[in-house]
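One protein chain is absent from this view; the other protein chains keep their places.
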Amino acid sequence: MMRLSTPDYSTIDQTHSFLANYGGGEANVAVALEHMGHRTFFMSKLPPNQLGDGAITHLHSHNVDTRYVVRGSTTIGIYFLETGFGGRPSKVIYNRKHSAITRINENEFNFEEIFKDATWFHLSGITLALGDRVRKVALRAAKEAHKYGVPVSFDFNYRSKLWTVEEARPVYKEIMKYVDIVFASFYDANTILEIPLDDDFSGTTLAEKRLNVFPKAMKKYNLTYIFGTDRVVYTATDNSLAGYYYTMKNGKLECELTDPIRFNIYDRIGGGDAFASGVIHGLLKDYKNPAYAVRYGLATSVLKHTIYGDASTFSCEDIETFMAANGSAEVVR
Amino acid sequence: MMRLSTPDYSTIDQTHSFLANYGGGEANVAVALEHMGHRTFFMSKLPPNQLGDGAITHLHSHNVDTRYVVRGSTTIGIYFLETGFGGRPSKVIYNRKHSAITRINENEFNFEEIFKDATWFHLSGITLALGDRVRKVALRAAKEAHKYGVPVSFDFNYRSKLWTVEEARPVYKEIMKYVDIVFASFYDANTILEIPLDDDFSGTTLAEKRLNVFPKAMKKYNLTYIFGTDRVVYTATDNSLAGYYYTMKNGKLECELTDPIRFNIYDRIGGGDAFASGVIHGLLKDYKNPAYAVRYGLATSVLKHTIYGDASTFSCEDIETFMAANGSAEVVR
Amino acid sequence: MMRLSTPDYSTIDQTHSFLANYGGGEANVAVALEHMGHRTFFMSKLPPNQLGDGAITHLHSHNVDTRYVVRGSTTIGIYFLETGFGGRPSKVIYNRKHSAITRINENEFNFEEIFKDATWFHLSGITLALGDRVRKVALRAAKEAHKYGVPVSFDFNYRSKLWTVEEARPVYKEIMKYVDIVFASFYDANTILEIPLDDDFSGTTLAEKRLNVFPKAMKKYNLTYIFGTDRVVYTATDNSLAGYYYTMKNGKLECELTDPIRFNIYDRIGGGDAFASGVIHGLLKDYKNPAYAVRYGLATSVLKHTIYGDASTFSCEDIETFMAANGSAEVVR
Amino acid sequence: MMRLSTPDYSTIDQTHSFLANYGGGEANVAVALEHMGHRTFFMSKLPPNQLGDGAITHLHSHNVDTRYVVRGSTTIGIYFLETGFGGRPSKVIYNRKHSAITRINENEFNFEEIFKDATWFHLSGITLALGDRVRKVALRAAKEAHKYGVPVSFDFNYRSKLWTVEEARPVYKEIMKYVDIVFASFYDANTILEIPLDDDFSGTTLAEKRLNVFPKAMKKYNLTYIFGTDRVVYTATDNSLAGYYYTMKNGKLECELTDPIRFNIYDRIGGGDAFASGVIHGLLKDYKNPAYAVRYGLATSVLKHTIYGDASTFSCEDIETFMAANGSAEVVR
Amino acid sequence: MMRLSTPDYSTIDQTHSFLANYGGGEANVAVALEHMGHRTFFMSKLPPNQLGDGAITHLHSHNVDTRYVVRGSTTIGIYFLETGFGGRPSKVIYNRKHSAITRINENEFNFEEIFKDATWFHLSGITLALGDRVRKVALRAAKEAHKYGVPVSFDFNYRSKLWTVEEARPVYKEIMKYVDIVFASFYDANTILEIPLDDDFSGTTLAEKRLNVFPKAMKKYNLTYIFGTDRVVYTATDNSLAGYYYTMKNGKLECELTDPIRFNIYDRIGGGDAFASGVIHGLLKDYKNPAYAVRYGLATSVLKHTIYGDASTFSCEDIETFMAANGSAEVVR
Partner (left out) sequence: MMRLSTPDYSTIDQTHSFLANYGGGEANVAVALEHMGHRTFFMSKLPPNQLGDGAITHLHSHNVDTRYVVRGSTTIGIYFLETGFGGRPSKVIYNRKHSAITRINENEFNFEEIFKDATWFHLSGITLALGDRVRKVALRAAKEAHKYGVPVSFDFNYRSKLWTVEEARPVYKEIMKYVDIVFASFYDANTILEIPLDDDFSGTTLAEKRLNVFPKAMKKYNLTYIFGTDRVVYTATDNSLAGYYYTMKNGKLECELTDPIRFNIYDRIGGGDAFASGVIHGLLKDYKNPAYAVRYGLATSVLKHTIYGDASTFSCEDIETFMAANGSAEVVR
């Protein structure tokens, strides 16, 4: 998907040019993981014109393998980003209806070839909102990955601008069958998946509510981990994030909410995808260590906010230096 | 319609930003005529979001009255322009399917209010290609303008990327009923309107062919004038243009092809609309003097090629100075 | 007036280009009110050259009606802005002597036409400093507006670089006769209008001093409201603002100082004009509700600081969302 | 003087920024001569603010000595340049009234110190148009230079926007008393200095007219050389220049008009000053060789047109390479 | 190698920023061939820092395979390009001493793996000038390629700034042993390879001289083809190119010099590499058809001059459209 952002914090009404880059949930995760040293493959459909070529060039420049990107149809998804500043929020205007990916087709992919040697499959909930054909391919891919024993991670990313909860609910419930690791909030589990709070629940914080609901979700859908973040928005350019994970260990809940990190934001888009990337990297290193994974995810996400573009391009060295520095940022010379 | 062009003659694959401006055939003519001192009104439909606001701001900044611009639907038409250089042609990639204008509706306009005091109505053939609803409104508007005695000008602007000749032909033939002044080429008259060359025609040049075909077209559709240009493309940035007009005076053909002007191009888009603007201005000054109008149109068009953007913003003084200077361009100080 | 600002926080000595935009107290208020849905008219004088055209284009792009802008004389007022950063303050260098507005003339305006259907007239104290002829026209306009029953608001905006207190005092006292709503500080009332503190006054804060002086000013000049802001400058890019209003209700003082809002600054210029705009909008909605007006003014002013340019371009929806969000600024998507 | 030019060939109405640089006839000549290895000093008056500092920084960066630049008054001269393209001419809009230099004063300079060791003094006719005080200082300086035996060159540079021929004539006639080398056209000699053509003159070309008039001018004012150029303006970016000189050798006229050089223009401003610089350099090398000087001037002028900014910054090596290359411009690597 | 070019035709002394891109003879050829649909691999050595990463990103973005790029040493080769305009030539300032490639080593490459399935090997003479170790690796690679039956092409690219003819001669003679296709001028054959003109030779043109010398060179070194171009430099931005080939067919010379194409230049660098790319593509399509190859090379080179950057990024469709259009460049829409 092409992103067109206003430069220099200008509004859409003011600007006479747009910065262009390419992104999209799964692509961002792929780019981030390439920079952490993994070999990644991207599945999608792009138009066979220069805008599609631009997206391919973006992926190639980050060394993502595009052999599973089908070329066809005519338009590319575009969204406009009016970059916020201080008390003025960023605004996203979607223009992705009828884009090439909505013309995707199951028989354009050889799932055996794709998954038989794969070590991970990641999917974003935004993709599920892009229409019947995308949905069908996505569910099929998750199912196939699951069949081949590939760990499947799924980021809820529910967007009310794209579909209603009622439309989304059955699809989210369906995808849960094939998923091992989930990036989700209390809202996702409670409202979308309809996992209820206990009748006698009296907690008030999100953390308390997650504690009540997540174990049930994990049991019901046989999930290994739920990851997520708590964000506090001080201003458009000053936020904090804390990461959490939940897992069942020998029938007992194990979970953690990290200390929050407060940070300045250069580009807010892709923070969630960066978190997912860091978590996936952590789990690929040590699948049994969610505490490490959540910290890796959090550091990757915070760092992503300091660069322009939808995806983290940090090396493991960068991320680990940041984790060690406790936020100090003296010039490296 | 939003135009996104690559800066500094870069290719779409190279660029990391796009210059944004707004245009569209009839809007360009309105802007140009405002700068020549006329009061203009624009009819269209734009989405009620910031991209629609941007287009309105563009029109307002040139003082075009937007009271007849309906706001509704969700997307704005976009096209990408890869700016050519020397032997490398510019490339246009359309992304205007399903834009707001395709959701336009006859009953969104009060034609009596619009046309009862109007002095001119101009329409571009591109508009006719934008779908059934647009077509219906455009034909209705031309008909109403004609009914109120408003001169109607029509620019063929046939684009094969938007529809086939077979699809276009009946619509072009229909619009001819309400039209007084036409901007057309030999191809338009011969292929689209199916006005044949005489069986014994043996000419080879376009001028000879027009001479054979245009009188028949003018008679058949009761046209007052046909205007147009002959362009020679030396390179993407070095062209020449000559203007022509054809009219029947007391049953006799009167016509002229001006000397060509060779010129450097800064921005090629909108050259045809600028020609139409200059011709319309000339006719509004003196409806009986097509020789003046065609020269005004030609000068306006050549000058348009020297500025960025889809529309001429030259004052009458600028244009008349250019007409007087025979192409000299010494610093004005 | 043209503003030329250094880009990217550079100093004037460093820069090789300037960002250009147009502003001026009353124009900023007009632009802001247009974006809040009001129809506005601007009175001034601009040179009949391309720089004057540029200012007109600026006003048109925001849909401000320029029929009362006289064209004449030769130069446009210019000021240079060196954009500050952190502990380095912004610097303004005026170059507005002898600009076209100083050649303005009473008989260039038809005050009856202007004011007979008007709903508000706003004037800035900077205008009064621009010389005898401007002063004369401004006082006449205020008087006429008053005569036609149009509410008149006046922003003190005293600038010591433009005239001394001694020069300014009689003019400010004169304008007070025709004014209903005043934007003023303690300094303005005490030093310029010479409203003394009580002999036995022992307060120390500005709020205490205003409480002592403003009621006398309101009585003396028969003012309906005094509005203003208290600004704390932490750094050039980190300030806080609180808004206040004072009014006499049934012979009793009613006043309020809002909680301060602390915010990041993208462009400091025009913050006061934005405050005035929001207050005027609030009063136009509900003339009896200064508490609402001061909050509207404060929100508009804080938001203005987040965009480039001298004027607020926020819609009522933007402003009211901000007022509701208590400063949160999560991406709108 | 500060020049604010529109970037990327945009019009003033379109632009949102201006490129800023500093120039002015004599300053341009000083800068150019510094780059040819001469030590130069600049006399003027600049305001003691950051805009004046900017001009000083410009001169310093080219190593021009500014010890004779007086600081005082408040405004700097500004002109706006709308950069032309192809058939669209560049436009200059002056805004230099009341600038600091108009407040210059004879007693601010120690002429003995300035001229006793000087080797050249150059003056532009534009300076003479800037008001009485500037005129007085300029005439005094020329007179003093002449007194100390310093060669004085003078470039007519008559600008009808600044004064009428009637106003200018006596001043030009006065300055002629102290001048050795003159940059002038037929118009300058015939119309301004009122040197008539012979009654029986029947020539038609400028060259013929100069042949008739220049010898009389040289005799009357005891001039050593008259230099100048013939420019043909094909388009705003495509011109040709030929250079000429006239001198009396042993009572006989010696003169030459070089072959024209046709060239592309990147920045037209300062072409005449660059010509003067090259001629002065040539004469400083060999005062008796006007044929060399005129070629040096022509090459310097053509090269100046290929760079941004008002002044030539070419080294002697650059200029002499150009003179030797006959216009070839293969990459130097 | 990193190229830092001055933007907007500014000089190095004027600029405050540089455009950065990456290039180098063989890399440019690889990039160009990727865009023509071939699979390419690049051999080199780059520093293991962010500048090396930047070069890798450049290659990846064009899909060039970098598995044979060794990472090591500390510095990257840089050259500065002052972009010329009109009569002002571009200037190249090398800063490539001691760059990482000079620390390259034969044993860092597995030549069998590299060449056993390769279909072409291309080498530039510039590479041979970069020091003993580079030379050794380059000669070894050519020898190995030759051994595996891979066609080897070699572009003389002699640069006097890098080494003397005396230093270069033995190396060029050595490389000739392994080479099949050569890009060379008369100078290369006659002066560097010391192939003499016949004693009784009386021709004057380069074409006549090549006719005399090239057959001897082809025989002596058993070359299949010699290709090259004749360039005429009208100005820095206006050149013409004609292409030639020479080959021995059944003991008889076959050769052709194409008509010259005159064209505008946006970026001169890499024109020769683009020619080589087009020729190689032509020969890969039809090894027996040098007439086609030379035209493909010429078109690729002319098009390359119209885009920024060192390498052609044109598709076969672009190039073939250009070959068919005879230089016309009407907008593609």
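Letters A, B, C, D and E mark the chains in the order given here, with residues in each chain numbered from 1 onward.
Operating definition for what follows: contacts are C-beta pairs under 8 Å (C-beta built on N, C-alpha and C of every residue); 3 or more make two chains touch, one makes a residue touch a chain.
No experiment lies behind these values; they were computed from the predicted model shown.
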Would you mind listing the shown chains in contact with the chain that isn't displayed? A, C, D, E
The one residue from C:58, C:96 or C:268 touching the chain left out of view is C:268
Among the options C:116, C:136 or C:159, which residue touches the chain absent from this view? C:159
Chain C residues touching the omitted chain (full complex): 8-11, 13-14, 84-92, 94, 159, 161, 231, 233-238, 268-269
Under the stated touch rule, tell me which residues of chain D contact the chain that is not displayed. 57-58, 60-63
Contacts of chain A with the missing chain: which residues? 261, 263-266, 302-303, 305-309, 313, 318, 322, 327-333
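Just so it is clear, only the chains that are shown with their structure count from here on.
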On the document's contact criterion, could you list the chains that touch chain A and likewise touch chain D? B, C, E
Once you find the CA centre of chain C and the CA centre of chain D, what distance in Å lies between them? 46
Provide the C-alpha centroid distance between chain B and chain C, rounded to the nearest whole angstrom. 44
Counting only residues that touch at least 2 other chains, which ones in chain B make the list? 11, 13, 57, 91
Taking chains as nodes and touches as edges, what kind of graph is this: line, ring, star, complete or other? other
Every chain pair in contact, whichever chains are involved: A-B, A-C, A-E, B-C, B-D, B-E, C-D, D-E
